[in-house]
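The complex is shown incomplete by one protein chain, all other protein chains being positioned as in the whole.
Letters A, B and C mark the chains in the order given here, with residues in each chain numbered from 1 onward.
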Amino acid sequence: MGIFIDNEMKVVVQGITGREGKYHTGLMLQYGTNIVAGCSPGKGGQIINEVPIYDAVEETVRHEGANTSIIFVPPGFAVDALYEAAEAGIRLIICITEGIPALDAMHALRRIDVIYPETRIIGPNSPGIIIPGKSLIGIIPGNIFSPGRVGIISRSGTLTYQIAYDLTNAGIGQSSVIGVGGDPFIGVKFIDLLELFNEDPETEAVCIIGEIGGSDEEEAADYIKNKFSKPVVAYVAGQTAPAGKKMGHAGAIISATAGTASSKMKALKEAGAVTVSTPYEVADAIKNVLGK
Amino acid sequence: MGIFIDNEMKVVVQGITGREGKYHTGLMLQYGTNIVAGCSPGKGGQIINEVPIYDAVEETVRHEGANTSIIFVPPGFAVDALYEAAEAGIRLIICITEGIPALDAMHALRRIDVIYPETRIIGPNSPGIIIPGKSLIGIIPGNIFSPGRVGIISRSGTLTYQIAYDLTNAGIGQSSVIGVGGDPFIGVKFIDLLELFNEDPETEAVCIIGEIGGSDEEEAADYIKNKFSKPVVAYVAGQTAPAGKKMGHAGAIISATAGTASSKMKALKEAGAVTVSTPYEVADAIKNVLGK
Amino acid sequence: MKTLEYEGKAIFDKYRLPVPSGKVITEASKAEEAARELGGEVMIKAQVHTGGRGKAGGIKKASTPLEAVQKAEEMLGMMIKEYRVKKVYIEEQVSISKEYYLGFTYDRSKNLPFFIVSSSGGVDIEKVAQEDPEKVRRINIDPLWGIHPYQVRREALMAGVKYEHIGQLVSVVLKLYNVFLGEDARLTEINPAIITEEGTLICGDSKIELDSSAAFRHRELFDSLEPDTDDPVELRAREENISFVKLEGNVAVIGNGAGLVMATLDSVSREGGTPANFLDIGGGALSKQMETSIEIALDSPKVKSLLINIFGGITRCDEVARGIIEVVKYIHPELPIVVRLGGTNEEEGRSILNESKIRVDICKTMREATVKAVAYAEEG
Partner (left out) sequence: MKTLEYEGKAIFDKYRLPVPSGKVITEASKAEEAARELGGEVMIKAQVHTGGRGKAGGIKKASTPLEAVQKAEEMLGMMIKEYRVKKVYIEEQVSISKEYYLGFTYDRSKNLPFFIVSSSGGVDIEKVAQEDPEKVRRINIDPLWGIHPYQVRREALMAGVKYEHIGQLVSVVLKLYNVFLGEDARLTEINPAIITEEGTLICGDSKIELDSSAAFRHRELFDSLEPDTDDPVELRAREENISFVKLEGNVAVIGNGAGLVMATLDSVSREGGTPANFLDIGGGALSKQMETSIEIALDSPKVKSLLINIFGGITRCDEVARGIIEVVKYIHPELPIVVRLGGTNEEEGRSILNESKIRVDICKTMREATVKAVAYAEEG
C-alpha cells in the first residue's frame, strides 16, 4: 500500500485517553486508518471512539492482533511506552511525543535495535506517516494531501504540509509521506527511507525536506549518488541559522564543525539531487524532474 | 586436538606480570602450550619467559595473532580484562580470577554474549582446560593427567585433580578436561560442554563433577536424557551441606528451594548417568561404563 | 543549557571529580575574605557564557587578598563578547606541569555518545584536531557496552598521554561519563585537565551543556543555574516557552513549526531581506501565544516589518485569523504587518482577516508575503 504500510496493519494508540491521543484517534479513524485498540494503564475495559482500551500493549497484541503503534504519551513516560511496544512484539512504532530527553531516546533506540532488531521506530517528535487517500498514522492534516507518485521524507511537520499543499495545488499527488522527527536521536533515517522508496513501485520521484543539524542529509546524499535510481528534489531549511542556536527542534542545531544547510545542500546537489533554496520552489522542481 | 582447542590456538596471558600469571605462564610453556604474548598495561616492550609483552590485548591480536586469552588479573580489574579481550576479537577467554563481584560477572557475560556472540568465556574462577599431553591453559597441575578417552567437566579444581589422578592411576587417560568455574555466574556451562563432547571423536565417556548450588547439573541431566549418546559417570559434591551456607565457592550455596546435591544426583541418575556418592568411586564406575 | 565554570565545577564535585577550591562572588569587596580562605594566592576568573575569556582579560592571577579585590573590581562589570561579567570565581591557584583535554558528547548520525581525549589541553579542541590530529583520539561508546578502563587507557596512550598519568585519568574519565549520563548532558568537558607539579590530576575548567528536555528530572539544578543569555527578550521568550532566537536583520518573523519558520527566514534572505529573528509559536497556539509572540518579535529597534507565516493544518486558518485579529486590535503595532495564511480553510481565514479591517497585508502565497515584508523593511 505504501512505505511501511500494508493491508495487514493493525494500529494500537498508546496514550489514547490523553487530549491529543483522543483527538487524533478520531481524525485517523475518519481517514480510514485501521485502529484496533488503545492502550492506557488503568483504563482497560473502556471504549473510546468505538476502540477498545487495554491496560497493556501486550494485551492489544494478544486480543486484537495489533502490529503497529502510535505513541501520544508525555515525554516522561514515552520511552517506557517505546519499550513496552517493542517487548510486546509491535514491529512499527510511530512516536509523536516531543521533548523526550536525548539520552533516554538514545538508550531506547540502541536497546530496541539490539534486543528487538525487527522493530522499526519512526520519531520521536515525528508528525507520522500518510499514504494519501488510504491511511494516516500521525498528526498530519490529511485534507491537504492527494494520492499520487511523489514520495516525501522530512524532518519537519508544518514545512512538509506546506510543500505537500503546494504539490497538491499543482496537481502533483503523493505516494508516501514520512516525517522522521525533529529530535537529535531518531529511529528511521532518511537513508533507510530512500532504500524503501528505491524499491517502491508507487513512487516515481522523491522530495527530501532537510534541516540544519546532524548528518542525515549528507548520508542520504551518499546513498543517492551511489544507489538511488529515481529523481530527487531537496530543500534544506535553515540557510540563515547561526551556529550553536537551537532553531525550534531539539535536533536543529549547527555544531562548530558540521550540520550547516549549505554543506547539506552542496552534498545533495553533488549527488545529483535538484536543490532549491525556498519551499515554494519545490513544486516547480518536482514538475521538471517528472517531465511535466 | 580437543574441546575448544585446535592447532591454530595462540594464547595471550592477561596479567602476565603478576605473581600467579608469571608462574603459570612458565608451567604452561613447559607443558607445550602455544603462548604468543602477554598483556600488562605499562609493561609493553618487555619480554618474560621469552614471551613478548604488550600494553593492550588488541596489540597482541594485531602483532602476534592471539585468538585465545587466559586472565590472571585481580578481581577489581578482571572484568575490564574480559571486555578488552572480547573487543579485541579474542574468541576463547579462560578467566582464572576468583572473587569477581557477581553482578560484574553477570553484566560482562550478558554484554559479551550480545555484542560479541562468537566469544566463549570459561569461568570466572575456572582452573582452566587441559588436553593431556598436548596443551594446558590454566592452573591445572599437568603431571597428574594422562592422555586417553575420558572427558571431564567440573565445577571444582582440586576435586578434578583428585579424580583425574585416580583415573590416571587406574590406567584410564583423559581426552579433554575443563573446569567451568566455581562462581555463581559463569560463561560456558555443563550443557555447552556436553554438546561438544557429544561430537568429539576423541572422547568415549564423560565424567561430570558437580557441586551444590545453581541448576547446571539438572540442565545437563536433561540434555543427557534426550541427546547425549556416550556413557556418563557423575558425582555431585556437597551431599552433607546445609542450606544457605556458602561452601567455599561463591557458587556453592543451596537456596531454600533448589540446588541440593541429592536433587542433582537424582536428575542425573534418572537421565541415565551412573552416579556415585564419593570421588573415590568414580574410577571404578568409569571402568564399568567403558566395559574394562 | 550551558553552565558557568563554577556551576559545572559544583556538579563535578558532586561526582567526586577533583576540582580546586573556590568561591563565587558578585561584589569585589568579598574577594578579600574569599582569597584569604583559599590561601592568599588565587585566580580571579570571570563567569560568562562564552569561551576565550582568557584572551579577553577574564582570567587573572592575584598574589594577595588585596590584589584579589583589585582584580575582581576591574573584572566585574566588564564586557566579554556580548556578555557582561556579573560574577567572578575566586579559586586556589594550581601549578601546571601538563594539560590534557577530556570530553564527552554525542554523535547524532550513529545515535551514540563519544569520548575525546587529547594530550594537548587548555586550547580549542577543534583547533588541535586540525593542527595536531595525532594528539586527539575519539571513540564512539555503545551505551549497552559502556566505557571501560581499557578503552580510556588505550585511547589516552595513543593520544600521547603519559603512562604515569593514566591511572588518575581513567578514574576521572569514568566519573565524567557518569556526569554526562547522570545529568543528561549534551556535552561535558574538562579542558584543561591539569597535571600539577606534584603529579596530581585536577579539573582546570568545566564545561557542561545540559539537555533542556530533561529539565523535568533535574528541576532543582535547572532552577539554580544562571540563564545563559543576558538578552531580556530571549529571557522573556523562554519564560513564555516560545522558541525564539535573535538575529541581526530587520524583518521580524513569526510562524508555526520549526521547519516552516526556518524556511521563512530562508525565504526572506532569498528575496533580498534579512530576518530579525526565529520565532516558532508552536502548534495549536492562538491569541495569548500570538500576542506574546508579536511583542517579542517586535521588541527591537532594528525591526522594520513583521511577517506572520501560518500554515493551517489541524488548526484551521479561520481560527488563526480570528486569533490574529484579536491580538492586532489589542496591541496596535505600528509597523507594517504581512500575514500569510495557507492550508486548511485558507480562503475563509483570509476573508475573515479582510473583513476585519485591521491594518495588515494579507497574502495568499509564502513568496508574495515574503517579498512584501522585505519591501516594507527596505522602505522603513
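Quick note on the criterion: contacts are C-beta pairs under 8 Å (C-beta built on N, C-alpha and C of every residue); 3 or more make two chains touch, one makes a residue touch a chain.
Just so we're clear, the structure is a prediction, and the values are computed from it rather than from any experiment.
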Exercise for the section: Would you list the chains present here that the left-out chain is in contact with? Expected result: A, B
Exercise for the section: Sort through B:33, B:126, B:160 or B:203 and give me the one touching the missing partner chain. Expected result: B:160
Handout entry: Candidate in contact with the missing chain, chosen from A:114, A:170 or A:243
Key = A:114
Problem - Option from B:133, B:173 or B:279 whose C-beta touches the chain left out - result: B:279
Problem - Hidden partner chain, residues of subunit A it touches - result: 41-42, 55-58, 77, 79-81, 83-84, 87, 111, 114-115
Handout entry: Chain not shown, touching residues in subunit B
Key = 27, 75-76, 99-104, 106-107, 109-111, 114, 139-141, 143-144, 154-162, 165, 182, 184-185, 209, 211-216, 219, 235, 237-242, 245-252, 256-257, 261, 277-280
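Here is the rule we go by: only the chains that are shown with their structure count from here on.
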Fill in the blank from the handout: Whole-Å distance, C-alpha centre of subunit B to that of subunit C, is 55
Handout entry: Inter-centroid spacing, subunit B versus subunit A (mean Cα positions, whole Å)
Key = 51
Fill in the blank from the handout: For the pair subunit A and subunit C, the C-alpha centroid-to-centroid distance in angstrom is 28
Problem - Multi-partner residues of subunit C (each touching 2 or more other chains) - result: 142, 144
Exercise for the section: For subunit B, jot down the residues that touch at least 2 other chains. Expected result: 114-115
